[in-house]
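Report on the following structure.
A single protein chain has been omitted; all remaining protein chains appear in their positions.
Take a look at chain A:
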Amino acid sequence: MLATIRKPNKHKLHDWLMSYLFLLPALTFFLIFVVYPMLRGIYMSFFDYSITSFEFIGWENYVTLYHDETFHKSLINTIVLVAVAVPIVIGFSIFVAMAIYKKSEFIRSFCRGIFYLPAVTSVVSVTVVWGWIYHPNFGLLNYITNFFGMEPISWLGDPKTALMAITVILITTSVGQPIILYVASLGNIPASYIEAAQIDRASPGQIFRKIIWPLLMPTSLYVIVITTINSFQCFALIQLLTSGGPIHSTSTVMYGVYQQAFLLGNFGIASAMGVILAIIIGIISIIQFKYLGNDVEY
């Protein structure tokens, strides 16, 4: 009796060991290049870590950030950026995907190519082009608005318009992948469901809300989570176009991390900022999974 119980256990242990051995190479890289830097970042956030000191100061970096007005402004800007960019990216992607998924192969590929182009183009090239579009003196946008009798606007130089100008660029660089995913997902929805609904005289709105949207939920969940994380981590556009200005109106938490670590050499405060950002992203992702991922099985 005892032998019969032990045998499968030994087998299981063997399987268990083998599977983890296969996992080991990838896991080693993951531990060294992802887990270790992450934990090291948390560890560093409790230190006064500059180019000459490394001294334990407990929660002081977090207390400094709690009282730092620029950090508060960066946090608010980041949240505004995410709150505006993510719904527009989702809505626009679904709109474009719905418009093109039934079209001919050529039109579909053409549209996918157009919208995916900013995603594969170097962010530096993209910002150079947008820099010229928004240029206060010789920009394309001011040239166009001039036809409507508008005064030239310093799009990136006015606190009222700068963050929205950055958001527009972020949206254009973010819609490519969701469109491709949505087009693929829409193609996988069985036509019979929609035909059956049409026979039952369901309106297009009802078909979208009751059939298409629920069936797109696995894709939507992925797109929402990834777009949210990417928007939270928006950095290159800001660094290259506005350097966080004017008057900190486009400064984000990620830009603050860069500024503190690499420009001022305050690695401890930068790590604390990174930890706070990671916690916020983690909480929002959990909420998204909880409310959007109930029926989703990948």
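Everything that follows uses one rule, which is that a contact is a pair of C-beta atoms (placed from the backbone, for glycine too) under 8 Å apart; a residue touches a chain by one contact, two chains touch by 3 or more; residues count from 1.
As a convention for this text, contacts and distances are computed from a predicted model.
Trainee: If you look up the hidden chain in UniProt, what protein name do you find among "TonB-dependent receptor", "Multiple sugar transport system substrate-binding protein", "Phosphoribosylformylglycinamidine synthase subunit PurQ" or "4Fe-4S dicluster domain-containing protein"?
Mentor: Going by UniProt, the chain not displayed is called "Multiple sugar transport system substrate-binding protein".
Trainee: Looking at A:Phe22, A:Phe110, A:Trp213 or A:Phe262, which makes contact with the chain not pictured?
Mentor: Checking the options A:Phe22, A:Phe110, A:Trp213 or A:Phe262, the one contacting the hidden chain is A:Phe262.
Trainee: So which bits of chain A touch the chain we can't see?
Mentor: That gives, for chain A, the contact residues 12, 16, 20, 27, 31, 35-36, 39-40, 43, 49-52, 54, 135-138, 152, 154-159, 162, 242-243, 245-248, 259, 261-265, 267.
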